[in-house]
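Here the complex is missing a single protein chain, while all its other protein chains stay put.
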Amino acid sequence: MKLSESRAYRRFRKNRGATVGAAIVATVVVLAILAPLLAPHDPDMPFKARTLTTVGVPIGPDRTFPLGADTVGRCELSRLLYGGRVSLSVAFAATALLALIGTTVGIIAGYAGGRVDGALMRGVDVLLAFPFLLVVMAINRAVSRPGIWVLFLVLGLLSWAGPSRQVRAKVLQIRELEYVVAARALGATPLHIVLRHVLPNVLSLVIVLSTTLVAEMIIVESVLSYLGVGVVAPTASWGSMLQESEALIRVAPRLTEIPMTAILVTVIGFNLLGEGLRDAFDPKA
Amino acid sequence: MIAWLSRRALAALFILWAVSSVTFVATLKLGDPVTIIAGPRASARDRAHVRQFYGLDQSAWVQYTRYLRNVVRGDLGTSFRYRRPVAQLIGERFPRTLLLALMAMAFELTIGLTLGILAAAQRGTRTDSAVMTTSFVLMSTPTFVSGRMLLMGLAYYSGLFPIGGYGVDLLDHVYHGVLPALALAMLSTAFYARLLRNEMVDVLQADYVRTARAKGVGEATVVLRHGFRNALLPVVTSIGLSFGSMFTGAIVTEAIFAWPGLGRLAYESITGLDVPVIVGTVIFGSFGILLGNLLTDLAYAALDPRIRTA
Partner (left out) sequence: MRSIRRPSIVGCFTVLLVLASIACRDPYPGPRYRGAGATQPRRGGTFRVATFTDLRSLDPHVAYDETSGEGVHLLFDTLVDYEPGTARLVPSLAERWTVSPDGRTFTFQLRPDVRFHNGRLLVADDVRRSFERMLDPARIPCPGTTFYHLIEGFDDFQNHARSTLRGITVVDAHTVQFTLSEPDQTFLSALALPFAAPVPVELADSMGRDRFAQSPVGTGPFVLERWEMGARLIFRRNPRYWRSDYPHLDRIVLETGIAPHLQFMRFQRGDLDHVDSGGIITADHVWLQRNAAWRPYIENLPDIALWGVAMNTERPPWNNVHLRRAFAFAIDRESLCRSRNNRVRPIGGVYPPELPGYDPTLPGAQRFDPQRAREEMALAGHANGLPGEHLLWVIEGDAGMFYGQQLQADLRRVGINVRLRPASFAVFLENTERRGSAELSLSGWSQDFPDPSNFIDTLFHSRSIQAENSQNQAFYSNPRLDTLLDHARVELDPRRRIEMYRQAERIVVNDAPWAFLYYPVKTEVRQPYVRGYRPSPVWSHEFRPIWLDLPLRRFAARSSPFDGTESLFATLTAPGGWP
């Protein structure tokens, strides 16, 4: 069935919120990918003499620096673009990782059942019992080479438990569907059934989950960077920009407003998209 | 019932053990605590004495087993920085966080549900649209953003509320707690508002409302009762979840408002490498989460007879 013919797609198109969400997400992603082309300057380069006044206050917007300079004298617009790149990469990578693990675990647990299910779910319980933020912070502190890679690994490896539960619940449902039962009775191998029947049905759930998870991961990354346990300076991320700008809140409030607005708009975009997708796949369940 | 409870309790204990072990191992990599305790200017001899006193010169395994033995007895160790029992520190800070959490929950439920009813009653109008939109935006606002705005707007500029801090007596605590509780409550308020509005709108279109109208029963009563009942399970789940996170304290909110609760303690212990406190708060937090799950399951079973048979 072609995409444009699917009912889900048509429902999605009609949903104004969803299309706007999709537009926002697309814009943000494109801007992030094209950041090296769009950014007027090197985001890590402090142009001290040019961008700081004699008392060290960063300049406001002007011709060369469209959004002005940040606390150390770097181009705010460039940092915004590259920061979006970092924040989105971490969020996407973490989400991809946790979606992969969560889906795999959920499918195995749901389909295999019995002992395997029990053991896997016990592991999930343990993971869910960890106070998330605390543990992430502690691990980031402990790691000797903190940075983007560690961050996305930690986030991805610690967050798959919840989604795996939901996938498992869905798989349990699917397992009892008529044609699946029939396929099993006919002697199809588990792998065949998983690939042909389970996976496609689980996919829509995973897509919807992932969208909202990306939004969550963006927020988590920004909180961590804000607390000082996320990305490492001078790397720009929207969270670290918020943290750096706190000192100049009264002198240059735009340095706080810019990353804050970016985070809000992006998260709203992903949430709109997520809700739109959910409605498109599963209206009035 | 007893069997189910005891199975759950046993599982919870196992999980608690797993969590504490993993955390303990992780903290071994956090850096040498002797510097924290003795300070940067201590001589080598002084450091050796400190190391010996705290048993830091023994192998990791010995430290681990000793720690487990103590935990079973309720002794979560002694803080490196404060030189006081971790359990005592947690016991001091937790009530403050609890106050915040309870206030937040009160706000969430009252404001959220009221807004939801309002929006449902005015469905289709601009009020409905406004409430839904604001809720959506608020749900997407991270706590540290909304917290900062509340602090700046309602405390600093307007002078209506104190600028962070804790206060001296209970009434003062509540007064100081209004803003941080509001910040904590925002996400869930929005969630409850939208949830209730949707449930009630659905109910309004359902058959039994038409029946009720036909029978002459008060429509509002019916809508409210059914709307609430349908919304109950998700709300209970949400409360159960927030119950669990209450035990760690809202780290960011407490940092922004300088609220001396458990979240602050946890954050300071991580940045200060106070290992016993870190492990202690993680265990306490896990305990809270597990307790929250248990209570939520109990509530489910009580509310929905279908689940009881599972």
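Quick notes
When the chains are written out, they are named A and B in that same order, and each has its own residue count from 1.
The working rule: contacts are C-beta pairs under 8 Å (C-beta built on N, C-alpha and C of every residue); 3 or more make two chains touch, one makes a residue touch a chain.
The structure presented is a predicted model; accordingly, all values stated were derived computationally and were not measured.
Among the chains on display, the ones the left-out chain touches in the entire complex are A, B.
Note on the undisplayed chain: of the listed residues A:G60, A:G118 or A:P190, the one touching it is A:G60. Note on the undisplayed chain: of the listed residues B:I2, B:A44, B:V72 or B:L171, the one touching it is B:A44. On the side of subunit B, the interface with the absent chain consists of residues 31-33, 35-47, 49-50, 53, 81-84, 89, 92-93, 123, 128-130, 132-137, 141, 145, 149, 152-153, 155-157, 159, 162-166, 194-195, 197-198, 201-202, 255-256, 258, 260, 264-265, 268, 271, 273, using the contact rule stated above.
Mapped onto subunit A, the interface with the missing chain covers residues 15-17, 20, 44-46, 48-49, 52, 54-57, 60-63, 66, 71-73, 141, 144, 228, 232-234, 243-244, 246-254, 257-258, 260-261, 264-265, 268, 272, 275, 278-279, 283-285.
As a convention for this text, only the chains that are shown with their structure count from here on.
Rounded to a whole number, the gap between the C-alpha centres of subunit A and subunit B is 23 angstrom. By the touch rule above, subunit B contacts subunit A in their complex via residues 11, 14-16, 18-19, 22-23, 26-27, 29-31, 136-137, 139-145, 245, 247-248, 251-252, 255, 266-267, 270-271, 273, 278, 281-282, 285-286, 289-290.
Interface residues of subunit A, counted against subunit B in their complex, comprise 122, 125-126, 128-131, 133-135, 137-139, 141-143, 215, 219, 222-223, 226-229, 242, 260, 263-264, 267-268, 271-272.
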